[in-house]
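Complex shown without one protein chain; remaining protein chains in place.
Letters are used for the chains, namely A and B, taken in the order the chains are written, and counting of residues starts over at 1 for each.
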Amino acid sequence: MLKNMLNKLSLYLMNKQLNAEQNKNNPDASKINEALSKSLQTNLNNLKTIMSSSNDFIVREFSLGLNQGIHAGLVYVDGLTNSQTINESIIEPLMYKSQMVPLPKDKNIGIEQVMQSLLSVGEVKEIAQIDEAIDAFLNGDTVLMVDGCPKALQISTRGWEKRGITEPSTETVVKGPREGFTESIRVNTSLLRRKLKNPDFTLEALTIGRKTRTVIMIAYMKNLADENIVQMVRDRLKKIDTDSIFAAGYIQEYIGDAPFSPFPTTHYSEKPDVIAARLLEGRVAVLTDGTPFVVSVPMFFMECFQTGEDYYVSYFFASVMRVLRYVSFGISVLAPAIYVALTTFHQELVPTKLLISMASAREGVPFPAALEAIVLLLAFEIIREAGIRLPRPVGQAISIVGALVMGQSAVQAGLVGAPLVIVVAITAVSNFVVPTLSDVATQVRFLLLLLAASMGGYGIVIGLLLMLVHLSSLTSYGVPYLSPYAPLHPRDLKDSFIRAPLWMMISRPTALAGKDRKRRNITAPVKDPTSKP
Amino acid sequence: MNTHAVRHFGIRIAAILLSLLLLCGCWNRRELDTMSIVLGCGIDKGEKPGEINLICQIEKPSPAGGEGGAGAPAAKFLNVVNKGTDVFTILRDCNSQLGRKLYFPHNQVLIFGEDFAKEGIRKQLDFFLRDPETRMTVMVFVAMGKASEAMNQPTVMEGAPVIDIVNMLQSQENTSEAPQIEVLDLLTALISPTTSAVAPLVSIEKDGDKTKSVVAGTGIFKGDKLVSALNGVETRGFLWVKGKVKSGIINFPFMDGDVSLEIIKAKSKVKPILLPDGTPMVKVEVTETSNLGAQNSMIDMSSVEMMNMLENRSAEVIKSEILYTLQKTKVLGTDIYGFGDLFHQHYHKEWKAMEDKWKDLYRDLKVEVTVKTQLNATGKVTRPAYPPVQKQG
């Protein structure tokens, strides 16, 4: 009780101190709530000061109208804009064609309308605040200001270098679309639009991150998604108060349900077809500018074992593969623990001949089985981590040296027993069958190994029960995590550990939404009319 | 979720779990190289009265290493012999002798020496029944002679002699000359007030100047004392009634030669009947199927008439085997078939009166044996390898 109070108190004080420091040191530029002034020069000078006259901040002053009577100024950031649009669609018509258009006598009113009729650009918006203007050109738009006019025009001229649409490296498929999201959010929304040509597909934009001002978009299908879940997503995103959002991982952590759980409660994917399918099930997706990973919620545990490809190959094979993934996850989590439990506590469960050969393998090995297992698992993690960081040419050598030579020599030197090396190898390989859970598996594996080393099979049972308790109480946006297993929905089991034929999966997941449950009509596969009845 | 509360709770849980790990010391932990795996046990009568010799056959693994892919190293065995008054104290001595604790769950065989079995096995059997480590599927044998010798014979195939013995017992299915008795069966027979326990026999035969162990025949107990034995053929008579004959060869002279029939399968149905005057009667019905295995005569046996004659003849042979064994047990007064229990199950009200008199009732028990045989096939050839001869007579 006392500790609890002390904890709360210390965090509260720390927070307060940081806030005070922050407000003293740098007043946030984006919090300026001033309006644009009527004078062009004032505006331009303000903006130059705020941008510290950065090298890529371009200010272009020119005159419009007959006799070049009206002064205007254009600000944009070089590198974020499509210079062709600026030159051809903004500057050229304004500078040249404006001479042919009669300008209103009263310069304050109507100048924007005239501008808008001259500009041959698609998206034009009026803005009146300085922070809106800053937001505009920092995002690649051009801001047009006219002397004597308190409003400015935000013209869409975005265009920058970006990675082209390529096959995502983390989710390769054999038989499905190979497009992947890129770092530009507009490209991503376009990819989704092309999959969901439906007016119900809604996009809501937010800006998050004090310093990075990253654009986040919430995507959902209006009449399919549960409005409560959408509202929850909005609320949680609005609550994010941080400096930077660089990657989807940040969003996942902030809007995920159980920050202390090793299990992921938000799903991410790099492929538009996966996200589109999930939107059609009634889920909500969050797109982040600057990262090709799109987060979608809510998430079920069984989704960790699904891949997009399951739906493109034959259902029987897909079902077998699903079951295989569950089994592999089980092996990667339980194998070392079971081995240790069997050899140190429950030798009566091993067939006699196997026991004799295992006993001979362990003669002369100095360490207890549990310690061996921990050391070997650690060694595997080291090799794996090193393998990721190594440059490609060196990687091959390390894998050969590390895995084969070290393993072989260790066995021959009598430091570890051969069966254990095999167990660890199988564990390692099956770890990667379910990539979403590979980090989870590592943690759970160690926990189970420690429990098995102290209490044998009973320890494993306790560990599994703990995991089960944790999983069954986890909810992702109000939906139980273990659906459709734990609140048993037999209708949804068709897509869990098996993949039923597409024509059988006629309803959307029960746990997600209730509005439009019917996915498709049941139609049995078409019979060949020429075959005999 | 309140992150402070969660963290607090999480810390508490972690502390408890960690302390659990630290203080446990893993009581039940046994490393493989601290145990000696017992493969078989034998009990012999000791020199002093009231003493027994306990022989434990332990598998002795050779350390691995060296060539990695040479296959499983050949396991040697070790017989540890100790004397004492009862099994449990002897086991402690064994442990101190070896420096490793004996490990029983993989014990496969329990052999009683002949002298020891004649004096009663109940007292020493108790350890094997009670201890949670031992299992009830252990095979029981009685050795003709000393159990220690039976466990020490040079092996034919496998590493340890006891495994050899088990394998031999299992291959007995081919000849049906020894019953397969587990401790469970022994226990069931011992707690029954009327049934006599049986166990297969292991004997040592000389083969030139080498000796080898042979599994054949049955030992019969009265109560828990060994009283008699049945040879191979008599055992088969016993197994016919129990319905445990799986395979075998029936040999008999027929016409001008000998015929061997190979038993394919056999079933038996035993029904206890209480006659109106209160005498018990047992009806045994044996159904057997066989193939023509070999014949030593010139006659073509493949005609239906011949097959029928063969069937009848083989039925007579089987019946005589059964009756012979039955008579022998009647004389001994040992109900090895469990007929008494059958009456207990089907006529339990009348059984209370019959139970004490069962020994006498068994001696005069009317047993009606019917055997039905069927000859299925004659193999690859129909006629023997003789030029065709006219059927005589």
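The definition used in the following text is that contacts are C-beta pairs under 8 Å (C-beta built on N, C-alpha and C of every residue); 3 or more make two chains touch, one makes a residue touch a chain.
FYI, contacts and distances are computed from a predicted model.
This complex has a chain not shown, and the name its UniProt record holds, of "Spore germination protein KB", "ABC transporter permease", "Phosphate-binding protein" or "YciI family protein", is "Spore germination protein KB". Of the chains on view, those touched by the hidden chain across the whole complex are A, B.
Checked against the hidden chain, the listed residues B:192, B:211, B:291 or B:374 yield one contact partner: B:192.
The residue from A:14, A:401, A:429 or A:469 that touches the chain not shown here is A:469.
Take subunit B: the residues that touch the chain left off the picture are 13, 16-17, 20, 24, 27-28, 132, 135-137, 184, 187-188, 191-192, 341-342, 344-346, 348, 351. The set of subunit A residues touching the chain not shown comprises 226, 228, 345-346, 348-351, 455-459, 461-462, 465-466, 468-469, 472-473, 475, 478-480, 482, 485-488, 510-511, 513-515.
The criterion applied here is as follows: only the chains that are shown with their structure count from here on.
Here the CA centre of subunit A is 66 Å from the CA centre of subunit B.
Those residues of subunit B that touch subunit A in the shared complex are 1, 3-8, 10, 20-21, 24, 26, 28-33, 35, 37, 39, 59, 61-66, 68, 72-73, 75, 103, 105-106, 108, 133, 135. Listing the residues of subunit A that touch subunit B in their complex gives 3-4, 7-8, 11, 258-260, 343-345, 347-348, 352, 355-365, 368-369, 408, 411-414, 417-418, 450, 453-456.
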